[in-house]
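A short write-up of the structure that comes next.
Every protein chain of the complex appears in place save one, which is left out.
So, chain A:
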Amino acid sequence: MCSTEWTQKRCFRALCCKGPPPPRPEYDLVCIGLSGSGKTSLLSQLCSESPENIVSTTGFSIKAVPFQNAILNVKELGGADNIRKYWSRYYQGSQGVIFVLDSASSEDDLETARNELHSALQHPQLCTLPFLILANHQDKPAARSVQEIKKYFELEPLARGKRWILKPCSLDDMEAVKDSFSLLINLLEERDFEPSRM
């Protein structure tokens, strides 16, 4: 017995005669952050996938995240202790960085996140790239505000001269997340017009 639903779908698609959409620019990004910060969940929701049964990312995974004016090919790296040492292997060829942190994590974890962010900001392959820093889990009661995070992470002094965006976010407000990504895309587009690239 054949599946009528499948043939119905193919039928409608063929009848509508839709041509392919015009190509959008693509950018290669790397997404890092500690384990449990919410990288996989955020990226999945941006791709309209359910974040419900997401397990810890072991290793890395690549996702093509579509936006209206660009496609972001994001290499998402697991954040566990034993995997972070491999992060730098995947920096080559990136055009931008997304750093996700849990605003409601413990003091120790926040310190570890700060160290990792500083290492990334200073890494030779990432230091000239735009950074989107997402202070995730804002819906939790213990979440620190964006001002606190900016101060604790010493972004003003340390990231001076670099292009970075710090935004609060949580999984229940995806519109705000999309807006933050739009800002990043603007930075990436600006870069395209620069005459020299490192």
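Everything below uses one rule, namely that contacts are C-beta pairs under 8 Å (C-beta built on N, C-alpha and C of every residue); 3 or more make two chains touch, one makes a residue touch a chain; residues count from 1.
The rule is simple: contacts and distances are computed from a predicted model.
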What protein name does the UniProt record of the undisplayed chain give, "Serine palmitoyltransferase 1", "RNA polymerase II subunit A C-terminal domain phosphatase SSU72", "Origin recognition complex subunit 2" or "ELMO domain containing 1"? "ELMO domain containing 1"
So one chain is hidden, and I want to know which residue out of A:Ala80, A:Cys127, A:Val146 or A:Ile165 touches that hidden chain in the complete assembly. A:Ala80
Take the complete complex as the reference. Which residues in chain A touch the chain that isn't displayed? 1-4, 7-8, 10-11, 14-15, 17, 35-36, 52-61, 80-83, 86, 89
